[in-house]
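Complex shown without one protein chain; remaining protein chains in place.
So, chain A:
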Amino acid sequence: MGQKINPLGFRLGTTQNHHSFWFAQPKNYSEGLQEDKKIRNCIKNYIQKNRKKGSNKKIESDSSSEVITHIEIQKELDTIHVIIHIGFPNLLKKKEAIEELEKDLQKEVNSINQRLNIAIEKVKEPYRQPNILAEYIAFQLKNRVSFRKAMKKAIELTKKADIKGVKIKIAGRLAGKEIARAECIKKGRLPLQTIRAKIDYCCYPIRTIYGVLGVKIWIFVEEE
């Protein structure tokens, strides 16, 4: 069989927008890229830290913890706008948490002349985002649910959201078996070759005691 191209990269000109939207001359481009990478890592680490703190206090019985769908970065002359799209914002509703994040980011980015402007947007339909589904599956697998059940539950969640097609693929040592394999569940239609079809994709690694499982989720949202 052939290799499949990442559907996000395939549609960058048309249905998909860039997550980092700024311009720099080729001389300074690498610095801007490194800044971007630092900002994104910093935000993810912050949320992971707080998740660990939260789990010490109470058992995380519900999987509705914060999941970042994507982080948009726009840079102008003197400000950096960071827009964090989050599925279920629990922590980051409070202003203190946002201020802490700002301070952390300022230390990382450490540029004096640039102000940081952080905005947090709640995602409208969380179960339409592949990142959130992937986190849900990861949570289920950590609780030792059989992987096929986890995939089916995830697909049931998408039924509530308005979705025309889903495909979930898990690869690796499924159920801890020695021989790794890949399992896939599809529902609806998924026209990967159609560029005007809006397809969301996410590739998420899950760490288990037996190794790493790779989860890939394709969601066909709408056409044009």
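Throughout what follows, a residue touches a chain if its C-beta (ideal position, glycine included) is under 8 Å from a C-beta of that chain, and two chains touch if they have at least 3 such contacts; residues count from 1.
The rule is simple: contacts and distances are computed from a predicted model.
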Absent chain [UniProt protein name; select from "Small ribosomal subunit protein uS10 domain-containing protein", "Eukaryotic translation initiation factor 3 subunit H", "Response regulatory domain-containing protein" or "aspartate transaminase"]: "Small ribosomal subunit protein uS10 domain-containing protein"
Residue of A:76, A:99, A:183 or A:222 touching the missing chain in the full complex: A:76
Touch residues of chain A, complete complex, unshown partner: 3, 21-26, 74-77, 81
